[in-house]
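Now for subunit A:
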Amino acid sequence: MAEAPKTNNPHAHNRFQTIRIPDPAPRPVKIEARDVSVIYGSKEAVHGISIDIPAQAVTAFIGPSGCGKSTFLRCFNRMNDTIPGCRVLGEIMMDGEDLNDHSLDVVLLRARVGMVFQKPNPFPKSIYENICYGPRIHGLAHKKADLDVIVERSLVRAGLWNEVKDRLHEPGTGLSGGQQQRLCIARAIAVEPEVILMDEPCSALDPIATATVEGLIKELRENYTIIIVTHSMSQAQRVSDRTAYFHLGDLIEEGPTSSIFNDPQEPRTRDYISGVFG
Partner candidate 1 sequence: QSRDTIQIAGSSTVLPFASVVAEEFGNAYPEFNTPVVGSGGSSGGLRQFCQGVGENTIDIANASRRIRQKEVDACNEAGVDSIVEIKIGYDGIVFASDISTGHFQLTPAQLYQALAAEVPVDGKLAANPYTNWNQIDAALPDQEITLVIPGTNHGTREVFEEKVVLPGCESFEAIEALGDAAEEKCLALRQDGRVIEVAGDYTETLGRLDAQPNAVGVFGLSFYDQNRDRLQVATIDGVEPSMETIATGEYPVSRPLYFYIKGQHMDAIPGLADYALFFVSEDISGDGSPLSDMGLIPLSADERDAQIDKIENKTNVEL
Partner candidate 2 sequence: MATTTTDALPAMPQSKSNRELVASKLGKRHRSETMFKSMGLGAILIGISLVGILFGSILYKGIPAFWQATLHLNLTFDPEIIDIDPRPTQQPGQSAADFHDELLSWQRALRRAKWDSLIQAAIAKDVPAAGAPDMRRTAFGLVASNERVKLWEMVEKDPGIIGQTVPVALVASENVDVWLKGNIDRDLPQRFQQLSEEQQKWSDELYKDGVIRMDFASSLFTNVDSRSSGATAGLLGAIVGSVMMMLIVMVVAVPVGVMAAIYLEEFAPKNRVTDLIEVNINNLAAVPSIVFGLLGAAVFINFFGLPLSAPLVGGLVLSLMTLPTVIIASRAALRAVPPSIRQAALGIGASPTQAMFHHTLPLAVPGMLTGAIIGVAQALGETAPLLLIGMNAFVASVPSTPLDQSSALPVQIYLWQGNENRNFFESRTSAAILVLLGVMITLNAFAIFMRHRFERRW
């Protein structure tokens, strides 16, 4: 969709200078974003953001509403392609490949970068079918036995197996909100992605379900690179290793979660965290 120069973003001039606090012990980088801008029609929603996403860790995006967190997140699996009139400029490298490259196959990319949405969105099919869907379309498994293994493994990892193992063939829409969200996570895991993007995954859930999902995120961190958008400061503190604070399309500050929350460098970050905004 984006007909932009690939390595260079002409919009990236004169940007806000992000404050970056490195991790005490450096981690391997999974994704590097460089000067990423996103433009809806004629309105720029994200202004030339650069950030490194560490592998096998949870990165939280926080910031007031409308600051472009979701928009930026969607750049990592090219979901912005599905929005008419949306263009992404700049460069996002994952394992040395530019995700914004026109020739990149988004199908393959999305198999590698899974996504979990704000509102749980199971397909109106059985739980089993929900999980099989990804492996089936990607041709990862065809035989019933293989699929059974994948379904069980994914549900176990999503911490849902015990709750649903006796009703795998009932509709996924019949589960409770928290269960649905975990089902969506299981569905994402089933295709064995490398990265999982989560856009406010708990905002539609009640406190108990939220706690379960947070626990799950912490466990998944072992194997996956996770980026989570959240409105809840406490959630960011609880689950993330690094936090990035966005403000009106700019990345203001990013660093280890503890240092962002305990010792923010920018006045706006401080204000947001202490509750003056939002």
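The definition used in the following text is that a residue touches a chain if its C-beta (ideal position, glycine included) is under 8 Å from a C-beta of that chain, and two chains touch if they have at least 3 such contacts; residues count from 1.
A word on the picks: all candidates are chains of the complex that A comes from, given by their letters.
Everything numeric in this text was worked out from a predicted model, so none of it was measured.
Within the complex, subunit A makes contact with only one of the listed candidates (1 or 2), namely 2.
On the side of subunit A, the complex with candidate 2 involves touching residues 105, 107-108, 111-112, 137-140, 153, 156-163, 189, 192, 194, 211-212, 214-216, 218-219, 223.
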